[in-house]
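Excluded from the complex is one protein chain; the other protein chains are retained at their positions.
In order of appearance the chains are A, B and C, and numbering begins at 1 in each one.
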Amino acid sequence: MKYGVESAGPEAHRYRLVSRAARSARSIVRVGQRAAFGGAALAVCAGPCSVESREQLETTAAAVAKAGANVLRGGAFKPRTSPYAFAGLGEEGLRYLRDAADRYGLAVVTEVLDPRDVDLVVRYADMLQIGTRNMQNFPLLREVGGAPKPVLLKRGIAATIEEWLMAAEHIVTGGNAQVVLCERGIRGFDPHTRNVLDLAAVPLVQNLTHLPVIVDPSHGTGVRALVAPMTLAAVAAGADGVIVEVHPHPASAYSDGAQSLTPAEFAEAMEGLALVAAAVGRPLPERAAAAA
Amino acid sequence: MKYGVESAGPEAHRYRLVSRAARSARSIVRVGQRAAFGGAALAVCAGPCSVESREQLETTAAAVAKAGANVLRGGAFKPRTSPYAFAGLGEEGLRYLRDAADRYGLAVVTEVLDPRDVDLVVRYADMLQIGTRNMQNFPLLREVGGAPKPVLLKRGIAATIEEWLMAAEHIVTGGNAQVVLCERGIRGFDPHTRNVLDLAAVPLVQNLTHLPVIVDPSHGTGVRALVAPMTLAAVAAGADGVIVEVHPHPASAYSDGAQSLTPAEFAEAMEGLALVAAAVGRPLPERAAAAA
Amino acid sequence: MKYGVESAGPEAHRYRLVSRAARSARSIVRVGQRAAFGGAALAVCAGPCSVESREQLETTAAAVAKAGANVLRGGAFKPRTSPYAFAGLGEEGLRYLRDAADRYGLAVVTEVLDPRDVDLVVRYADMLQIGTRNMQNFPLLREVGGAPKPVLLKRGIAATIEEWLMAAEHIVTGGNAQVVLCERGIRGFDPHTRNVLDLAAVPLVQNLTHLPVIVDPSHGTGVRALVAPMTLAAVAAGADGVIVEVHPHPASAYSDGAQSLTPAEFAEAMEGLALVAAAVGRPLPERAAAAA
Partner (left out) sequence: MKYGVESAGPEAHRYRLVSRAARSARSIVRVGQRAAFGGAALAVCAGPCSVESREQLETTAAAVAKAGANVLRGGAFKPRTSPYAFAGLGEEGLRYLRDAADRYGLAVVTEVLDPRDVDLVVRYADMLQIGTRNMQNFPLLREVGGAPKPVLLKRGIAATIEEWLMAAEHIVTGGNAQVVLCERGIRGFDPHTRNVLDLAAVPLVQNLTHLPVIVDPSHGTGVRALVAPMTLAAVAAGADGVIVEVHPHPASAYSDGAQSLTPAEFAEAMEGLALVAAAVGRPLPERAAAAA
């Protein structure tokens, strides 16, 4: 009896571009004017799950910039389990993101779902997010592999480490070497949490690849009370940054309210993070000279 | 502490179109001239993982038609973990599929990966397959939701039943009610098999939805010796059909050789299947009057 | 970086006694006067989760014997997640089991939890069940390895195939070669079912070992409506038997009511099973000349 591994041959399964063998120095991926992933300083991305309104974005951007984030996150195109759930504001949402980020000295990371939207998102965003559901959407990987902006590649919900790194390899073979990996939790069996945050994947992946890796404790747990402790744990494990959902009014958020921090909770988490980051020799992002 | 379910609200999470409540009679999805999914007779799809050559297709189509299959499967656009693995012949592969199927009285099911390829695939195929990696590729679901051909929706590798049925709902809300579900194994922890074939999902889903459901024992196990027993088990569990990988020379297949049956093994499996199908009151497909 | 496999050495990880290499013919394990596991005929074990009363046992034994079962199951020592749940009648329950089984010509299988209870259970039962929580309870395995009765070894809730077969090897090295394996579902992520019934493990294990293997569709699904289809599927996949929970009044069962069949549902499932069993060349157990 033979077992079911793919018959592509060992050569096909070697990481040619993303491995430590291919490049021994760790990559630094610069995003926008000031953010960088993979250097000494951490990257801190924060913002709402969905872009809901101009006002929501402005409030959130002001708060997260003040608390020390350097990248604004927010979804204008939302992948939603149900076809009846809010699916995002589209280009209007991209505009709100760009404007709010610019006002507060932040870079913008936002998800692109459709290969036909890559050009549009490139016009507004500093970094293109490939979500967990699209980690092996190869036409989309090919498209962002040809885009002039860095890519944040989330791990698929049950992706092996090999599948994840090979997805990165798909992008890099397209010519875009500016890839940052994001651990965001894998499917688990316990109903208390939305996913199982696999923090050991951080140092594991750093042993295998030169790409930066960050952590999403919001999707990784799905539970507000767990976000701050897992943010600290991520950085203690060696993550190059975090991406955290922050919403001015989580209870009325269009999506992911249960896992979103308020601005005050985020600011408090950042204070704790500063101490842990210092303990592992990683400064927080420089505060934006800020704005408005 | 609140736990992390999506905040879309209960209404958003109701199946409006695919549930038994929406339609109490089981749906029958007709594919091509003679195949049907969800009626009394089973649907049997067979063929290679990848379309590799005209000759390979002709040989396989002849063999599977003779053994009792009524749908020819084969990939012209292949999603591959590694960017260095064979990714399919594209339109040339679609032509080989169409020609071989027509010669032997079979319908064609083949995967579409890119929303921009849906029109092309529609021209050649009788049924559009959405693969496991694309179960929540919403732009693609939207595109096939507007296509004039039935859709075979594979379950995502770690998809919950709700996510799977909601993906079907995405297609049906687009106007295309001709959806067949396919259980193809979920991610597991044992290295002996490629996936864990979740056969209980078959009667479970039949309790929840009116859509037909078939089983893929090839990807579901990844191990040739397990394909025939799981084919029989699938039908005993109530599946409306099966989809099986068959290759004239598995050892030299471009992909999935370890789980492909030879034509002789497939013919033997079909003999066993005929007996089990009769035991649960499900006839095999009528033999094509055939051809050539 | 080295990965975390046990350093016991390859020799330690070879199955010396339970493998097909050690014994090419399939083992037949005889239980009580008439039941056998691993021969041409199937073994059918049925009965309540917990032994609750003499009357409950008599009613159930009569019904399952009439429907074609040849082994009575029932728990006198119950492993329960909560310390506040009903934990079984102990020796009194064993007596009820023995009496009811004798009256209706059935053998008895029942769980033993504590190595200090093995002698007691041996006096009443024909077969000792090691439950899923105790698959790697090595002192208990050692004890039943020295007992004069066959053992039903359930798979651990997340046990690999290797761990399961090695647990059998633990018993057989103790001198008791009368071991039957039981697939009963592994932990999964979907809330609709209690476990994921891994039916492909049946033919897989039959390729690796000479021991008989049966299936528990009751714990494997946790859902009454799925028990009958999965019973049929198990036998179609090649299982040497099944073990099914049957309770005269599931709604008031002390445990596992949601997955227990009524006697009428069980009789109907057995009718379906007879047809599928015949289709794969496996007769049902001979009806007991019966009783009372």
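In the analysis below, a residue touches a chain if its C-beta (ideal position, glycine included) is under 8 Å from a C-beta of that chain, and two chains touch if they have at least 3 such contacts.
Note that this is a predicted model, so its numbers are computed, not measured.
Taking every chain of the complex into account, the chain not shown here touches A, B, C. Screening C:R30, C:R54 or C:R80 for touch with the missing chain picks out C:R80. Among C:E169, C:D216 or C:D240, only C:E169 touches the chain that is left out of the view.
The residue from C:A21, C:A40, C:A225 or C:A264 that touches the chain not shown here is C:A225.
Interface note for the absent chain: among A:A76, A:V202 or A:M270, the touching residue is A:V202.
Only one of A:V31, A:A158, A:L211 or A:V244 touches the chain withheld from this view, namely A:A158.
If you put the hidden chain back, the residue from C:A22, C:L120 or C:A258 that touches it is C:A258. In the full complex, subunit A makes contact with the omitted chain through residues 158, 160-161, 186, 188-193, 196-200, 202-204, 207, 220-221, 223, 225-226, 229-230, 232-238, 272, 275-276, 278-280. The chain not displayed touches subunit C at residues 1-8, 11-14, 16, 79-87, 113-116, 133-134, 136-139, 156-158, 162-163, 166, 169-170, 173, 186-187, 191-194, 221-225, 253-259.
Although one chain is hidden here, its contacts on subunit B can still be listed: residues 1, 187-189, 191, 204, 207.
In this text, only the chains that are shown with their structure count from here on.
Chain-to-chain contact here is organised exhaustively, every possible pair of chains being in touch. Interface of subunit A with subunit B: the two copies contact each other largely through the same residue positions, with over half of all numbers used appearing on both sides.
Bringing subunit B onto subunit C by least-squares fit of CA atoms involves turning it by 180°, to the nearest 5.
For the pair subunit A and subunit C, the distance between C-alpha centroids works out to 47 Å. Residues of subunit A found to touch two or more other chains are 1, 187, 191.
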